[in-house]
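Once you've had a glance at the structure underneath, I'll fire off some questions.
Here the complex is missing one protein chain, while the rest keep their positions.
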Amino acid sequence: MSIASALAGAGSGPLLAAIAALLGGSTLAAIAPRSRLNPRGLSLALSAVACVAIFVLGMTVVTSGTPVGARVGTVLGFALIDGRYDSLAGLFLIILGAAGAASSVFGIGYGAHGGSGTDRTAAAFPVFLASLALVFGADDAFAFLFAWELMALSSALLVVGSRPDRDVARAGYLYLALTHLATAALIVAFAILASTAGSTSFGSFGQAAASLPPLSRDVVFVLLLLGFGTKAGAIPLHVWLPRAHPVAPSHVSALMSGVMIKAGIYGIVRFGLDILGAGPEWWGLLVLGIGVASAVLGVLYALMEHDLKRLLAFHSIENIGIILIGVGVAILAVGDGATALAGIALTAALFHTLNHALFKSVLFLAAGSIQAAAGTRDLNALGGLARAMPVTALAFGIGAAAISGLPPLNGFASEWLTFQGLIGAGGEGALSLIARSAVLLAVAGLGLTAALAVACFVKATGMSFLALPRSKGAADAGETDRTMGAAMVSLALACIGVGIAAGPVSAAIGGVAEGLVGQQRTGVSELGLVAVPVVGINAVYSAAPLAVLLVVAAGATWLVGVRRRKARRSATWTCGIVPEPAFEYTATSYAKLIRLYFGPILRPAREVSIELHPGTPFPRTVRYRGQVSHVIDERLYRPLHRAAVGAAELVRRLQSGSLQLYLAYAVAALIALLLIAR
Amino acid sequence: MTIDPGTARELVDACAAAIVLLGVGLAATRSIGRAIWLVAIQSSLTGVAALGVGLATGAGHLLIGGILAIGVKGFVVPLVLGSILRRSALRRERHPLLGPRVSLVAAVAIVFVASAAANGAVLGASVAASRALPAAIAQVLTGLLIVMTRRKALSLVVGLLVFENGIALTAFSLTYGMPLVVELGVLFDVLIAVVVAWVYARRMLDVLGTTSTDRLRSLRG
Partner (left out) sequence: MIDPIVLQRLVPGLVQAALTLLVAPLLLGITKRVKARLQYRRGPSVFQPYHDLAKWWSKESVESDASGPLTAAAPAIVLAAVFVATLLVPMVGARPPLDGWGDLLVVVGLMALGRFVLALSALDAGSAFGGMGSSREVAIATLVEPALLLALAGAALAAGSTDLGEIATLGAASGISWYTPALLLAAAAFAILAVAETGHMPVDNPDTHLELTMIHEGMLLEASGPRLAIFMYAAQLKLVLVAGLFAAAFLPVGVATSLTPLALLIAVCAALAKLIGGAIILGVLDASLAKLRILALPGLLAIASIVAVIGLATRLWLPA
């Protein structure tokens, strides 16, 4: 604590300077010509150190509670970097630092394996890190938008790489288009606020927002939700996420899923709760609805995927949904004045943000490791990797257990808090009946999400690592190198650690939440985590003792029942036939029952064609083609696309190809303008 | 060195009259070579008028602007255009959208319209006021007319130059001219436009064998 205060007292100037220097050095190193020093490795190492420094800065701000300011560069009267890192920003800096350090370390080994790391766009990586750090601390609308754009462009560059094929190019294009739509919404919202406030600093936006008429506040809220929701990947603005995340290199995907989409969450929390303050109930209900839809649809589509990275990308949508559920309850509670409830819900959301960054990064890094080793991301072609890649298997397994919300890991702790927030809201007298009913239905939604997540990750883990390999690539796989392993293991240990230390961690995050909504009701009992949704009656989850007891019980059982008797190995029973990998369940078949149960939403389509041996009724080949259509793509984007193209066709009639006619159009417009302006 | 405002006003009037005549001539001519000569003289006269006003009022930027106008628009650009013209076989506008007689009538009509428009305009206390404004508006409209009715690429550039002369004239007949930054910017724009036209015209000659723009019909979505 004293180190933190000392650092904060020193103004953190040296720390910020160090971060800037390291990131700058990293950028330069990446574009340096190839010499005997590995330029990319050096660049990533510098980035890793910079991320550690960012992590330290974040910890300083959160533990000491004093905000840190930085103001750099005044160009044309606007400050280019105008930062104020308060405890909320500090929390996001912690997330950035942890995930960024692990991703950078992973990237060192990943590039050496030839995993698309040889191009010059590697210089965009430290720029991406820098832009994220700037976004979290921006205190002025221009500085924020500058950092936001930088973040979008650098990540797009990283996604697309330097020689993209057609699909990758389209994914990047879609990503850029949607992110710019989001930025447009944000600009309009900021313009409304700035025109009332008379200045572009976020500090003045708070008072301006209070003085806006209710309709304007509603419009600003919806615009901000549109803008930040797109970045976060909430349904229905998520379409870029499953296309962009899988094609990026794995360490970039980890950072994008782990940190960049959290910038959207940061925006919603900062603006929805901090700057806009209390609003009508439908704000919170809208966010809650989006959260539940994202959570359920995200994991449902994830289950239907057999590309491992696309599965993980859809899962990010699900977790954003869970975070938005917490944020929605917080906004609802703040709007109705129930600050204790808001504190718990916000703590839950922020805690889940941290946890998701940790376990999603592990999973993406492990997926990259699998891809590098086995040469494929297709779950239907993997298998049996647990013996060949034990480190990756263990890291992925822990990440999978964490993301499925299993105690005593970190995912469970934040989901527990979210449930407490929801059930507490159901009983909260200050909320309207409609809100309370909605919140309780959200309990069912969250429960459905949790169960589907378990199914999804049993599938992913089982198909990748267990039983026999289903293809030659999987059979030939070997463990990845040490930097990649180190990065994965450290994140997995962090998942376990945060899970066991759930009490102190959530108390710290509760402090952050308290700063925003005025009260927190989580605490640290002598054993673990306490939530107090209703006055006077505690619900307690003591993670550490439970973990210890689980380990002891499992260990004792194992020693007594398993260890002492060596098992004999023999062939699997397959009704007397020699077992082979083709008898195993595939990812597609594993998800079949859920595909049928949720058929009305998923609308699966399939096509089976059987070719017979000529002249006999015996099949020679059977071809199966299955497909799940994505309801948002089909019902929302395709009609919009058709309408836009139709409108463009109509306008096309104005184009004759003649230069003179176009000039005549310009003149006519000029004359019209002059007449109007008179 | 300064000249007194009265002299300056007479100088500007004379230039304005000449500019109007040149504009009518530009609208009527079919020969591209002649058009380039006419626009060169017109640009130089615009520059001279600017110089006159500058000497009378002591505004330094008008002096610089005037010299630049004479140099760039009066000499450099016509030389460049001439060089393109020499490479091209056809020196005349064969099939303009409006024939020379109709263009002549249109140009004269434009002069009347401009005078009427200028009468309603509020004139500031500028030494170059009153008679330069109708000329300026007329050149703007004439330039647009040329651009809209000609097919050859070089004619379009000529029309652009006439238009630009009109703008510059408008600027210092209403006020003390444009700020130097803007003036320089506009001149630079013109230069770039001409360079682009030069490159384009050469390419057109190589590929199509003609600089007629009605072969360029694919500019559509």
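Observations
The first chain written gets the first letter, and so on, giving A and B; residue counts start at 1 in each chain.
Everything that follows uses one rule, which is that contacts are C-beta pairs under 8 Å (C-beta built on N, C-alpha and C of every residue); 3 or more make two chains touch, one makes a residue touch a chain.
What you see is a predicted model, and the numbers here were worked out from it, not measured in a lab.
Partner chains of the missing chain, restricted to those shown and counted over the full complex, are A.
Checked against the full complex, the candidates A:A18, A:L174, A:L440 or A:L636 give a single residue touching the omitted chain, namely A:L440.
Within the full complex, the residue among A:N319, A:Q371 or A:S542 touching the omitted chain is A:S542.
Residue-wise, the contact with the chain that is not shown comes from A:P581, picked out of A:G206, A:P236 or A:P581.
For the chain missing from the display, the contacting residue among A:L153, A:L212, A:A278 or A:I423 is A:I423, taking the whole complex into account. Listed residues A:A29, A:A386 or A:V628: the one in touch with the omitted chain is A:A386. Considering the whole complex, the residue from A:A18, A:L153, A:L406 or A:A486 that touches the absent chain is A:L406.
Against the chain not shown here, chain A presents residues 384, 386-387, 390, 401, 404-407, 412, 416, 419-420, 423, 426-427, 433, 436-437, 440-441, 443-448, 450-452, 454-455, 457-459, 461-463, 465-468, 525, 527-528, 533-534, 537-542, 545-546, 549-551, 553-555, 557-558, 561-562, 565, 567-574, 579, 581, 583-585, 589-594, 596-597.
Operating definition for what follows: only the chains that are shown with their structure count from here on.
Each chain gets a centre from the mean of its Cα atoms; for chain A and chain B, those two points are 59 Å apart. Of all residues in chain B, those touching chain A in their complex are 97, 144, 147-149, 151, 156, 213-214, 216-221. The residues of chain A lying in touch with chain B in their complex are 648, 651-652, 655-660, 662-664, 667.
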